[in-house]
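In this view, the complex is presented without one of its protein chains, the others remaining in place.
This part shows chain A:
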Amino acid sequence: MKRIYLDYAATTPTAPEVVEAMLPYFTDRFGNPSSIHSFGQEGKAAIEEAREKIANLIGAKQEEIIFTSGGTESNNSALKGVAYANQHKGNHIITTPLEHHAIIEPCNFLEKSGFKVTYLPVDKDGLLNPEEVKKAITTKTILISAMHANNEIGTIEPIAEIGRIARERDIYFHTDAVQTFGHLPINVDELNVNLLSISAHKLCGPKGMGALYVKKGTRMVSFMHGGEQERRRRASTENVPGIVGFGKAVEIAEEKMEEEAKELTILRDKLIKGIFEKIDHVCLNGHPTKRLPNNINVSIEFVEGESMLLNLDMEGIAASTGSACSSSSLEPSHVLLSLGLSPELAHGSLRFTLGRYTKEEEIDYVLEILPKIVDKLRSMSPLYKKAS
């Protein structure tokens, strides 16, 4: 059976060029970058080359990029690192209800150790209002963290404006750019950020590989104490093949980003339009235009998300849902609920995220299959008859 992968926000296939670039660093070029011999220096040169590519793509200096094990580590390091290093100035953190668990959970953790966290309001499309940021700031505020674009609903946030507000008040500003890096242009100066998290596996790079941009002069504590790697900010022998792969993924993204965004936007809009034409009682989650080029998130009434996913999977289509039934906590997506969606609508949410290797025929196939699945499930649903 043909398999169609439309879950690029979860992870992406590693590009063949990336794998190829990584391979020699497992075998011939295995040296430890801290070693002074040629084996080590070869590894060191490779990681510095990757660092430069990443720095260049976001308008940062090379020494402002710290490699990490992924988006989760970058977010944890940013939040806890800044909070602990600046608690003499205050204990207040501002963030948003849209954040990934890799921000929410560190915030919960920090709340347990004496920090106060304010969650900003969002509108029905998941858009933040910079004015609300101004209102939330107190004399104790030391850090604001707001994601660049949301992984579930794709809404792109006014980060530059929020950053400007933070900068004017000398408050550290972090953004989780895991879903935008390599997909949308990013410039750290224009966004007014002090810290920015990225992850390689969302742009056809390897899993378990990320980075944190830390603006020069940012006070934060290190989260891995040990050797002198990453300017002592993150000890541990570098994941050289991962870093090389990340660098290659960034090189390709830089070249393809603009074109890919254009193509994906066309496919995205085709899929959204097709779903609305072919299925009744549907709504779009997330902002209609301030939206990631690859994100489709709809709620389909009277059907439950996990059962839609299973049916799609049986037809070879991989997607995702914010339904309570498909989370181990058995709670619907906190992102969808924060938009004011009823638990029922969150239950019937379906997310397709497209990517580099998505073809138009695959979108057509989804549009052929999905309405049949919805029909089948609605015919089984006790909610449908009441509505119809």
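Here, a contact is a pair of C-beta atoms (placed from the backbone, for glycine too) under 8 Å apart; a residue touches a chain by one contact, two chains touch by 3 or more; residues count from 1.
Rule of thumb we're sticking to: contacts and distances are computed from a predicted model.
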Which of "Tryptophan synthase alpha chain", "Fe-S cluster assembly scaffold protein NifU", "Polysulfide reductase NrfD" or "1,2-phenylacetyl-CoA epoxidase subunit A" matches, in UniProt, the chain that is not displayed: "Fe-S cluster assembly scaffold protein NifU"
Absent-chain contact - pick from A:T14, A:T95 or A:S307: A:S307
Residue in contact with the excluded chain [from A:E20, A:E63 or A:E344]: A:E344
Chain not shown: contacting residue from A:A160, A:L184, A:V221 or A:A324: A:A324
Absent chain, residues of chain A that touch it: 302-304, 306-307, 310, 313-314, 323-326, 328, 330, 332, 343-344, 347, 379-383, 385
